[in-house]
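So the structure is just underneath, and the comments pick up after that.
Complex shown without one protein chain; remaining protein chains in place.
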Amino acid sequence: MAAAERKGTAQGGFRQAQAWLHTWCGLWFSWLLFAVFLTGTLAVFDDPITHWMTPEHHAEEAAAEAAAKAAPGATRAQRLAWGMAYMARHHPGAQMWELWPSDANGGGELKVYWFDADNRYAEASLDPATGRPLSKPDGHAARATLGGHHFVDFHYELHAGTIGLWIVGIAAMAMLVALVSGVITHKRIFKDFFTFRPKKGQRSWLDAHNAVAVLTLPFQFMIAYTGIVISGTTFMPAGKILHFGTGPAAQAQFVSELGEGGQPPRTGRPMEVPALEPFAARGEALIGQAVRAVVIDHPGDAGARIGVYGWNSGDESMRRLSPTTGMAMFSAATGKVQRVRLPGEADGGAAMLAQSAMGGLHMVTYGGWGMKWLYFLCGLAGTAMMGSGAVLFIVKRRHRHLGEFGGATARVYRLVEALNVAAIAGLAVACVGYLWANRLLPVGIEQRAARELQVFFALWGMALLHAFLRQPARAWREQLVALAALCLLLPVLNLLTTGDHLPAQLLRGDWESAGVELGAVAFGLAATGALRHLQRRTAR
Amino acid sequence: MTTGQAAMLGLALAYAGMAALSFAMDRHHEQLTRRREVPVRLRVSLRMGGTVLLAAAAVPCVSAWGATVGTVAWLGLLSAGALPVALLLPYRPRGVAWLAAFAAVASCIGLALAFAGSLR
Partner (left out) sequence: MNLRSFPSLAALLLLSRVAAAVIGGYALAAAFAVFLAAVLPAGRAEAVIGGMQLSFVVYLAAVIWAFSPVPLLRAWIGLLLPAAALAALGWALRGAGA
């Protein structure tokens, strides 16, 4: 490789070395990063997507809303008492009781949580008017689905647990390297700031790649770095290991020194859990927020601790980066205040606050819908940055083999071409196909949520196979046609399977469903535009 | 000011500012006027005006979202304003210019109204 020989010798070699680094670090991670970025961009609207994917819930939600407005149910004090009675009767030995008495307005659902025998989070819903346990909604009426949360899970761990998390983390680090090396390589970054010359082949692709990257550069750096730091102690445990050690005891010590505070120690002396309402009221006053949850650690023990957590108001969410809610901890036995955390503060000092703010920055927990749309736009730009980079690599080498791999170069280029189609068009097909699966899979089948996921991965796998079996130009065309069709016909699918359609959604103010369908149509139009571009190119 | 209004105002100011900065460059000035070079006085005024517009975009942002989040929103809106300039310049340079002029005027009026409202 010419660049490798030049490295370490020529003076102007720095920019060339960085160009080499940018090309190869960028290329090998482009396909994975495209997937992470596209699903991350869709994850901004995971709740609206989940809403669209659970049409049976619409009637339920509407009824619940109407009921909540008509009769707010019992008071908080009563709800807390019912919750406690339920827990005392059904789960007296649990290490933790968690009660969510109401929504921010004092109405809504009454739910309780605990850790079951397998140490998994378990929940039950109680009737806010009577305190009696509500039977689970008829499993056959509502379809089981991961909803939009699939995009979130895939985005940060590829549905593959810790290994997936590491893979995404490595890719994010590669993205940072690509960003910095790209800036260093881009000689005329200011002069070319607005430069976009369409219809000029390779030059156009380079211009497009530069434009979407440079114009959204602050976002790209922020999103990659915050993404890494959120799971930073997993990726960089060295400090913790050297200063605290390994193993659960060290972890517990670490967590408690951070100020997050694990469970308090048991005393072994039995003590009935006191009435919760006074604690809730005091907590509410201390943190200045309506009560969201009351958590009792070691219920039934004299060392029990009662934590009161608040709801972030819309205004607080709008104006604060750190999403932490207010919290007040009390000793159940003495009623003394153990700790107060004001809304937005972190359990700890400056570094923990930065950690919380960076989490908020990455997951756009702040700023309202306007911010979400900005993230969506910049996310699409980032996705385009990766896709255009991968395409640029091939376009540049279509007419001039650069022989980077000696005799194997042609085969490597063929591999890249196929991966480009599968990673870009194929992944998009899988994403919209997931929505199609949601409507087409029978509602009552076993493991329905897992099946929808299988459709997603199956479509992606088929796209990969297809991309290897067909010539690149044909593969692009056929997958883009599939993409355009699936996207543009999504509203038709919805109409045929649920009877719902855009005018009805708009009439009842269902912006979420309307947004999903209009978004799909917009993506379909973009795919159609790409097809037209392909046609013009092959015609030229 | 609601965040929706702030976003629109901020976007208009960011777009107008970015457009102004683009026309201060020879390459894009030529796209608009067919003249090779930007006259020095025009370049300076476009650069200054563009910078002022970009800075002004921070005002509705901080007003609606507070200082921290407002700064983040401002950066995002700068990007959102720059992207259409780059995308549309090669196709409709005059359209970009007219839209920028309109956006600048409309957002200045909007800002003035918002201030007058808050003073009252």
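We call the chains A and B, going by the order they appear; numbering starts again at 1 in every chain.
In this text, contacts are C-beta pairs under 8 Å (C-beta built on N, C-alpha and C of every residue); 3 or more make two chains touch, one makes a residue touch a chain.
As the structure is a prediction and not an experimental result, all values here were calculated from the model.
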Visible chains that the absent chain touches, using the contact criterion stated earlier: A
Contact residue for the chain not shown (choose from A:Pro198, A:Gly288, A:Gly335 or A:Gly349): A:Gly349
Hidden-chain contact residue, picked from the options A:Val112, A:Val229 or A:Leu286: A:Val229
Of A:Ala64, A:Val177, A:Ala281 or A:Leu502, the residue in touch with the unshown chain: A:Val177
Chain A, residues in touch with the chain not shown (by the definition above): 1, 4-5, 7-11, 13-14, 17-18, 20-21, 173, 176-177, 180-181, 184, 225, 228-229, 232-233, 235-236, 238-240, 242-244, 254-255, 257-259, 348-352, 354-355, 358, 407
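Rule of thumb we're sticking to: only the chains that are shown with their structure count from here on.
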Mean-CA-position distance for chain B and chain A (Å): 32
Chain B-facing residues of chain A, complex: 191, 193-198, 211-212, 215-216, 218-219, 318-321, 361, 366-371, 373-375, 377-378, 381
Residues on chain B engaged by chain A in the complex (per definition of touch): 3-4, 6-7, 18, 21-22, 25, 27-28, 65-66, 68-69, 72-73, 75-77, 79-80, 82-83, 85-87, 89-91
